[in-house]
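Please find one structure pasted underneath; my questions will follow.
Left out: one protein chain. Kept in place: all the others.
Going in written order, the chains are labelled A, B and C, and every chain counts its residues from 1.
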Amino acid sequence: MALATYRDALNQALREEMSRDEDVFLIGEEVAEYDGAYKVSKGLLDEFGEWRVRDAPIAELGFAGLGVGAAMTGLRPIVEFMTWNFALLAMDQIINSAAKLYQMSGGQYNVPIVFRGPGGAALMLASQHSQSPEPWYAYVPGLKVCSPATPYDAKGLLKSAVRDNDPVVFIEGELLYNIKGEVPDEEYLVPIGAADVKRAGDGLTIVSYGKMVHTALDAAEKLAAEDGLEAEVIDLRTVRPLDIATVVTSVRKTNRALVVEEGWPVANIGAQLVDDIQREAFDSLDAPVARVTGLDVPMPYARNLEKIVVPSVETVLRAARQVSYIS
Amino acid sequence: MALATYRDALNQALREEMSRDEDVFLIGEEVAEYDGAYKVSKGLLDEFGEWRVRDAPIAELGFAGLGVGAAMTGLRPIVEFMTWNFALLAMDQIINSAAKLYQMSGGQYNVPIVFRGPGGAALMLASQHSQSPEPWYAYVPGLKVCSPATPYDAKGLLKSAVRDNDPVVFIEGELLYNIKGEVPDEEYLVPIGAADVKRAGDGLTIVSYGKMVHTALDAAEKLAAEDGLEAEVIDLRTVRPLDIATVVTSVRKTNRALVVEEGWPVANIGAQLVDDIQREAFDSLDAPVARVTGLDVPMPYARNLEKIVVPSVETVLRAARQVSYIS
Amino acid sequence: MATRQSRTQEGETGTDREAERKPDFLGLEPENLKSLLRLMILARRFEEKAAESYQLGKIGGFLHLYIGQEAVAAGAITALREDDFVISAYREHAQALVRGVAARAVMAELYGRADGCSKGMGGSMHLYDRSVNFMGGHGIVGSHLPIAAGVGYAIRYRKQDRVCLCFLGDAAVNIGAFHEALNMAAKWELPVIYIIENNEYGMGTGIDRTAAISDLVDRACAFEGMASEQVDGMDVLKMRAATERAVRLAREEHRPSLLEAITYRYMGHSMADPSHGTYRSREEVERWRGDDPIVSFSDRLIATGLMTGQGYEEMDQAAIEEVEEAAEFAEASPRPDESHIYDLVYSDEYPHGADRRDSWR
Partner (left out) sequence: MATRQSRTQEGETGTDREAERKPDFLGLEPENLKSLLRLMILARRFEEKAAESYQLGKIGGFLHLYIGQEAVAAGAITALREDDFVISAYREHAQALVRGVAARAVMAELYGRADGCSKGMGGSMHLYDRSVNFMGGHGIVGSHLPIAAGVGYAIRYRKQDRVCLCFLGDAAVNIGAFHEALNMAAKWELPVIYIIENNEYGMGTGIDRTAAISDLVDRACAFEGMASEQVDGMDVLKMRAATERAVRLAREEHRPSLLEAITYRYMGHSMADPSHGTYRSREEVERWRGDDPIVSFSDRLIATGLMTGQGYEEMDQAAIEEVEEAAEFAEASPRPDESHIYDLVYSDEYPHGADRRDSWR
């Protein structure tokens, strides 16, 4: 076990998978000579050459589609979006091509492709650069959607995504690249579609994914210290498919649930979880499932506003107490 | 009151608003000389001329963006997408430009624009042409999203959308264009954000929108006839913002709720309704909120498969009985 | 368009014929020449049958007929090797047939049956057959252009000498994907041949009303390294010759091409659209019908003694029988099994999927 940043963990996953399988290649803006806008692809150009680490023109729709075509011939492209905000330009290729080709072709053309890049708010990047795209893709059958919170999960999940034979939307945390965590020296995989209990507890179930897992964990510590309430914190890791079983098992034990996510409040991942929880654990619920989300506004630039738009330990605490009837 | 088709009702709305306000114009593929792929813009070119009824090149991103620019100068563009499936190419303009400009500009540039066209499955158009886009847009603050079920609502809501000073995503039912309904001779508006009780009842609340409202109503009749259960059928008409008050009032009365929609099952409008209902009517619920959605698959071409993917009166009936504990 | 005029005249005077015979038959064996004709006739008869079945309600959804454009598919696709790739939009019946997808498999697909080339999942707009590298069948205008570039990228990636042939409609030259795809193909020297089938209209809109350029092929000017050529799309041999030139550039020099085939569709945009009406006159359609690619080519084969009138009749009869048999096959083919509705969403495992995806069932 060695400490590695989320960025390096992803870099290791890319290097390992590209070394293991010469059909794997990376394409995106600035990924080659510049080592990636966030340096995730550092050193890969030198190691694998320009055909396997390709600097793309600013043409998200075009290079996403190029990836789909290459995948149809059996290659395993990793398409990097500098950030997921720009992928709105490529949605047609992700949703109308990648997600549908396997079925549309009667099972002849599967599309082993990974679309990856950072999502969520960073610091004062304003509305066009601060969006959480998970719900847009989680809605779509044919796609799998991952959003890891730790270096360990980032590496293990990305390696699984590259080996998956279907399109995977892989959303990294723009503010997580620098966080450090344990990463095993030996090879390992984290399965797609498996949630992980990041903190055990019986007082309340807090479900989250991506960056917000850390906020949830901090809130859980405060809750334990200040209210003696032990929250169980579940990291979904994958938002399509959702590992409802793990969530429901926990809720049956704690009888209270709180879902925390960074995105907008409507028709999102949390809403889906509430639907699943209330249906599968209806009689176990002592209170309505609570939710903490980003505010229902485009992200303002001003730091003081950005702070109140993104969920904080305080807002999570407040909601956790509400749902636990602690005032 | 005269009978009119959903298509004619929309055509009337366009004609009336364009006559009332010369800043209103229509742009899209085939809208002018061809009268629109679904003939919704019939006769408008002759009446208003090419600058106000403009045939666009196949460039969804481009003409959606052109609409945004025109709207920034105070014009009121109505951008027609031949179908919403193609709007996946224009999402960047709808979400990154139209929805954000008012806030991003500190309130200087509002964007009075309507994006409209048919959505949902028609008959055997296969996966790329059979999608329900509502959840993608309902997630986004800055947008309003309408999806009318009847000629009356289609006309009244479209007129309100054209007069609204912010971007409105207006999703018509591809299979509804030919249905007939009462449309007043005198002018009227249907407010955005107001649900409508299409059938009164106290046995169960069925919430739906768009095409599925008709399926829900048919199921309600059967339920009354066969089980003596009077379902209240609520037509949301607008899915952003959601008129939760109307829904909750009904559920407090019936104690049971079923949400019916055509789209895929995950992170959709129904999930959001479950979230709102369980939070605001928790103690009134005698059973988990039930849901009927399209199956979690891209739409297959074969008619026998398409039939089981789209919710039917039978599937709605089954779910209604389940949630009412009738076997 | 000048090019059109000259084209329509040419081949009509006996002298032209003489002059052309040698250069125009491209030194092809009589057998190859006849097979070109056979493919065009098969495509024509196939679609006539499909139209009939559509009227009878045996085929649903959108059905876009290619009738009138057969010379483009026949001339272009026969210039390829078996290991090359073909990709197209939604007006692709003829392209699939010429590429070698069995008529019965295509017809069964239109009927939405399990034996269809896409197992009844795709229908007319989404024909696929991996065994002959036929990659569809794409319904979003322009979406397959970057995909074709990706196929070209994979060819270079694997250091192969294969090529990818990509058909697009005239109206697709206005969409961003066209620009993005051609830029990448040119910049990275991808062996892709883009063939614009300029049938003058995108649905009911004349291309001259939406594209700010007279000759669509000239859009290649924006991409250095992109070869380009405008071709008479009603002449199967000219299509074959031009495509062979482009294939050679792609195979030997990794040089992409943009070809513009001047052609015309005799039927409406789809079965919902009349063959003539508001946007084009009966006269215009008739004028182009006078230049039928099948008639003009068979006339030439007969005039030059390469085929007899009876030989033509037999060929036509054989095609009619093939499509009739295909229709019977489609009719008899089972509908896709409903219990397998989830099987083709993911090729790989999908944890806790279908079982709880719709627990309301």
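We take it that contacts are C-beta pairs under 8 Å (C-beta built on N, C-alpha and C of every residue); 3 or more make two chains touch, one makes a residue touch a chain.
Every value quoted in this text rests on a predicted model; they were computed, and no experiment measured them.
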Contact partner of the left-out chain, one of C:93, C:144 or C:179: C:179
Options B:31, B:71 or B:87, residue touching the unrepresented chain: B:71
Residue in contact with the excluded chain [from B:83, B:96 or B:268]: B:96
Given A:40, A:267, A:290 or A:310, the one touching the chain that is not displayed: A:290
Interface with the undisplayed chain - residues on chain A: 29-30, 33-35, 37, 55-62, 85-86, 88-89, 123-129, 265-266, 290-293, 295-298, 300-305, 308-309, 315, 318-319, 322
Absent chain, residues of chain B that touch it: 25, 51-52, 54, 56-57, 59, 61-75, 77, 92-93, 96-97, 101-110, 141-142, 144, 164-166, 191-194, 241-245, 276, 279-280
Chain C residues that touch the omitted chain in the full complex: 174-180, 182-183, 186-187, 210-214, 218-219, 221-226
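In the analysis below, only the chains that are shown with their structure count from here on.
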Distance from chain C to chain B - Cα centre to Cα centre, in angstrom: 36
Separation of mean Cα positions, chain C and chain A [Å, integer]: 41
Rounded Å distance between chain A and chain B, as computed from the means of their C-alpha atoms: 30
Touching two or more other chains - residue numbers and ranges from chain C: 118, 120-122, 126, 138-140, 176, 344-345, 353
Multi-chain contact residues (two or more partners), chain A: 61, 92, 96, 103-104, 141-142, 242, 279
